[in-house]
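Can you keep this structure in mind? I'll have questions shortly.
Note that one protein chain is taken out, while the other chains of the complex remain in position.
Take a look at chain A:
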């Protein structure tokens, strides 16, 4: 098998970029209102439709998809476990709890304040997950995400209990279910921060790859292991917090996209990261389009579509013949 060659990676990157471009154009074209491409430059109404609704939505989908997939890739590399992602390490649920706390304690908190508090919670939740994993005696491949799921369940239950008492159950539902239907100009721009986080991860890619080789090798080549771990998980937590606050949680993404991508181009993050970002963007673009088209002119939330599709892809990955999930 020669799938790790640079050329494969270049081809994969090119294909992924082309797919994202095509889906982006489709995303611009599809919506409740009819868009007449020929009239965009002449008709101010049509232009407004594009700049206020369609471009923000498409950009939001691309940014959120890319950021969540990259967050998953980072977490898998650093924990050396292919099952670990924001969904399975408690990161998303901790971020959700953070948003609720922000809303309760600081009524009328700005979006940036919410992101800040969600970030603190997401990071603390993920750090707690890692501490627990270190204490795990039986560190089997599957035990690690299982622990994360339990931890996430505790965060979610706490969130729901507090939300129930404060009459905020519906509000919480909104954050925990990613949906782009509310995205218009002025209500998505924070997602560029998630995009920036993904870019920062690319700059750190070499260090993250080295840290992914494990503490001993990382230390041997003089890498500050703990600091790199904290920085990587910080970036992943930040991306997750921004996405949860702005459009809501998108499940599975951080799990399946990095797994498919590393299968194709290997685990060197400098190579895998751009493809993962594009793959995440493409998947969410496709799911968002499906959500917008199946009951047009109404919509299904993107998280539901990703959930259905993601479960299928994950099953296929697990049941694939000779798959690496079977190995511990």
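By definition in this document, a residue touches a chain if its C-beta (ideal position, glycine included) is under 8 Å from a C-beta of that chain, and two chains touch if they have at least 3 such contacts; residues count from 1.
Following the convention adopted for this analysis, contacts and distances are computed from a predicted model.
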UniProt name of the unshown chain, from "Cytochrome c-type biogenesis protein", "histidine kinase", "ATP-binding cassette domain-containing protein" or "Alpha-ketoacid dehydrogenase subunit beta"?
"ATP-binding cassette domain-containing protein"
Given that one chain is not shown, which residue among A:166, A:217, A:293 or A:311 touches it?
A:217
Contact with the hidden chain (one of A:48, A:165, A:206 or A:320)
A:206
In the complete complex, which positions of chain A touch the hidden chain?
1-5, 77, 80, 82, 206-207, 209-210, 212-217, 219-224, 262, 266-268, 324
